[in-house]
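What follows is a single structure, written as structure tokens, with notes after it.
Shown here: the complex without one of its protein chains, the others still in place.
We just call them A and B in the order they show up, numbering each chain from 1.
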Amino acid sequence: MPLVQAFVFAAIGGVFGVGVTVAGRVLTGREAWSLEPVVTVGYIFALLGWLLGIGVWDQWAREWLGLPVEHRQHRGWARYFAFTTDHKVVGVQYLVTFVALFLLAGLLAMLIRIELMAPGMTFMGLGTYNQVMSLHGIVMVAVAVATIIGGLGNYTVPLLIGAEDVAFPRLNALSYWLVPPVAILLIGTFFTGGLDTGWTAYPPLSDVNAAGQVLFNLAVITFGLSSILGGLNFLVTIATLRAPGMGWGRLPIFVWSIFAASLISLTATQFLAAGLMMILFDRLLGMAFFRASAGGDPLLYQHVFWFYSHPAVYIMILPGFGLALEVLSHFSRKPLFGYRLVPGGFIAIVVLSFVVWAHHLFTSGMSDALHGPFMVTTELISIPTGLVFLSALGTLWLGRLWLTTPMLFGLAFVFNFLIGGLTGIYLADVPTDIHLQDTHFVVAHFHYTIVGGEIFALFAGIYYWFPKMTGRMFSERWGKVHFWWMFLAYHTTFIPMFWAGIHGMNRRVGDYPAELGDVNLFISVAAFVMGGSFVVFTANVVWSWVRGPRAVANPWRAHTLEWQVASPPPIENFPATPVVVGSPYAYGVPGAVHAVLTTAPAHTPAASGGAQAEPAGPALAADSA
Amino acid sequence: MVGRGRKHALWVALLWITLTVAGEAVVLTFDVLPPVAAEEGRVVDAAFRLLTILGMPVFTFVVAVLVYSVLVFRSRGTPEQDGPPLVARPLIAGAWLVATSALSIYVIINPGLTGLAELRTHREPDVVVQVEGSRWQWKVTYPRQQVTSNKELVLPVNKHVRFDVTAVDVVHSFWIPSFRMKIDAVPGRVTTVHVTPTQTGTEAQDFNLRLVCAELCGLGHSLMSLSVRVVEQADFDRWVSSARTATAADGERQQALAGSRS
Partner (left out) sequence: MPGWTHKTDETVQHMSDFVLPLPKHETAVAVHGAAVHEHAPASSLSRNRVGLWWFILSECFLFLAFISARYYLLGLERPAELNQALGLGLSLLLLVSSLTAYRAELGAQHGDRRRLLRNTATTILLGLVFLMGVGYEWSEALVHFPPSEAFGTVFFSLTGLHAFHVLSGVVLLALVYWNARRGRYDSGSIWGVEASVKYWHFVDVAWVFIYPTLYLVR
């Protein structure tokens, strides 16, 4: 119902925006119709209409205007299609949406691989190839940025820190409801001339190509807004809503990783918006940011873009680190090794990530003087990243490894990301990058870090929390089938890509020299096999969600807070604010307790009344000391 | 407990050393790099090999601990007991930090900064070639020889060549895989790259002797390639003179065209 209203409002907004633009153009004596301005203004109003329709008006705007508000709570399935403020619902909304987008973009990857099976344009035209490849890239990047944070993060962070909800539940719902327009716009690029610049959208090409570019820019700016607001929400939630006793030194590592990644989302994302806005200004207002003939500079974009997009790869991987370490600790039945070091490593990664961006520009023609410094900073990142590996290996050491499906994915993460990270060094090294830049070596590198790293971690997380979120157990047997199938096919697909890249296989080409035919055929076949593993995954998830056996509250016997309540947790999460008294990972320590859950109502004066008024600051200091 | 930990550590160390030796042996015997046809490319290849050699122990260490743990520490079914609560001793954490930092800094210096320095030392060029990328073709001009071509790039062997690269419309990228050299062609800028071909050859002999566009530039990006031919100096001179007449004729035709239009 709210969804229908949203579509209607969006249509009204869109029509209004189009009308305003056309009227404005006529009044200023220009031709009435021009696709790009009309689409831009139309979209802005359609977006406003969409948000008002989905629930911002009822639940939010009325309050600002001092009008009476009735907080409608949707129940049952309807919750998932409405502006719902329960973080658990928002988490599921994110997760389902982005897993669906992942499968969609994965199918696009299959199209890419069909075309690359043989040299020559065999299956689609050159233009179509560029569009399919670009769409695969940008949708996957969105998946990589938002699925763990928005999906698993939303669902679990408040539970993990013992809070009732996130700090700003309505903002949270808003972050999610900004996503469907993004998906619609991105798919819409196909119908407005397509997007053919790759996910990086370098001008001047993106200044002069078809109108699909405008839709892309609007979509990504909207997505950026969503991820800024999401990041803000997590920062405030983690900073202010931790349960009593949950000091910074007792936060589960996944929460730490979300905190670190949110720092990047909050700040760097503005640069992405800025870069894309500059392209829009060039296109719509005739500005000259990137037109060399008028005093602009195409390299400006590359600097602005990578100032965001390099840190963005750590938005992707930090939650992956957190998730993998979390899983490794629980399933090794051992405390997280080096718990005190890892958050430090995260923060070091965040700080360093802001000063390495130009390693994407080693062959761009930027000043030679920048090569050395950026090579140095980039390679230094391997040191804090190494701490994650120390922690992972130390956690396994002498443990009691419980090889469940999530654990297998966690272990695979360590192996895969190692390859991704080490091949990053070849790219960070200027002499080798000169050859490897923009080849399939780079493609293999980032599929190793993102797919092998983050996506494997994502699956670890999905399986790990599946019982908590759905109240059902998944099938271990089919989970393991999925794992081994995906793991083996994955390596078979992407290892040869390194070889192809070294041997002259360009990125972003639909056609290539005949000599590279064999390796590409091999990769394609392996990729199709890999695609099959997701059929197993999807079937397992859908079947188990509907028919799986009921899950107990704590099937993994984990210590962290989310497992101490029912599966799925009640709306208010905890019967009373829990009190945290120890580490979340105290496995093997006799009598160790992470937190105490009382059943007393939350607002007994003794337990929380006095404490509520206390500012958070001094307590934090005491805790981390 | 203590004894057992040490025993496991010994086994892992053994596994690590074995894997490392095997890995390095493989790396040193099988070369993944395609034929190289330029002096500067050798710097790139040397850096590549060194990185592989240096990265191997890191790779095998993680793999050794990972594999050993999975094989030896796995529990059959649900574990009844917890593992021992180890903490990261300052000694272990410190050793790890020192080792990774040292390696990282070493890699930065060699092959990073040293390779960079090597690539930056340029001699006076024997040949200058202006390269212009446009959608979707390459045009090469030899200003001293007054030759222009968009059919092929011909270079004399063992001569130091400087390419002045630019683009007229969007960003393209100049890449000759067999030379290992790449630089973007950016509108409004001239970027340079230096190459000294060391072997004669044609694209038919080595498919990576081609000047290929390495930056997505729209529809024809995949097809934007120019074949490269490296020849002896005498052949080069011969080619220059024949190409010069072609260029001149081309120029005249263009002038005539312009004339008839005005």
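What we mean here is this: contacts are C-beta pairs under 8 Å (C-beta built on N, C-alpha and C of every residue); 3 or more make two chains touch, one makes a residue touch a chain.
Worth saying up front: this structure is predicted, and the values here are computed from it rather than measured.
Novice: Looking at A:Ile138, A:Leu266 or A:Leu458, which makes contact with the chain not pictured?
Specialist: Once the missing chain is taken into account, the touching residue is A:Leu266.
Novice: Among A:Leu241, A:Ala312, A:Val350 or A:Met407, which one is in touch with the chain left out?
Specialist: Within the whole complex, the residue contacting the unshown chain is A:Leu241.
Novice: Which of B:Gly5, B:Gly94, B:Pro143 or B:Gly251 sits in contact with the chain that's absent?
Specialist: B:Gly5
Novice: Which candidate, A:Lys88, A:Arg113, A:His136 or A:His303, sits in contact with the chain we can't see?
Specialist: Here the residue in touch with the unshown chain is A:His303.
Novice: Which is it among B:Val26, B:Ile53 or B:Val87 that touches the chain not included here?
Specialist: B:Val87
Novice: State which residues belonging to chain A touch the missing partner chain.
Specialist: 64-66, 163, 167-168, 228, 231-233, 235-236, 239-247, 266-271, 273-275, 277-278, 281, 285-289, 294-297, 300, 303-304, 307, 335, 339, 397-398, 577, 579-583, 585-586, 588-594, 596, 598, 606-608, 610-616, 619-620, 622-623
Note that in this section only the chains that are shown with their structure count from here on.
Novice: List the centre-to-centre spacing of chain A and chain B in whole Å, with centres computed as mean CA coordinates.
Specialist: 31
Novice: Looking at the complex, which residues from chain B come into contact with chain A?
Specialist: Touching chain A from chain B are residues 4-5, 8, 32-34, 41, 43-44, 47-48, 51, 55, 58-59, 62-63, 65-66, 69-70, 73-75, 78-79, 81-88, 92-93, 96-97, 100-101, 104, 107-108, 111-113, 115-116, 118-120, 165, 169-171, 173, 175, 177-178, 180-189, 191, 207-208, 210, 212-223.
Novice: In the complex formed with chain B, which residues of chain A make contact?
Specialist: Going by the criterion above, the answer is residues 126-127, 129-130, 196-198, 202-205, 208-209, 292-293, 296-299, 332-335, 337-341, 363-365, 368, 371-372, 375-376, 379-380, 382-383, 386-387, 389-391, 393-394, 396-403, 411, 414-415, 418-419, 422, 425-426, 429-432, 434-435, 437-439, 499, 502-504, 506-515, 586-589.
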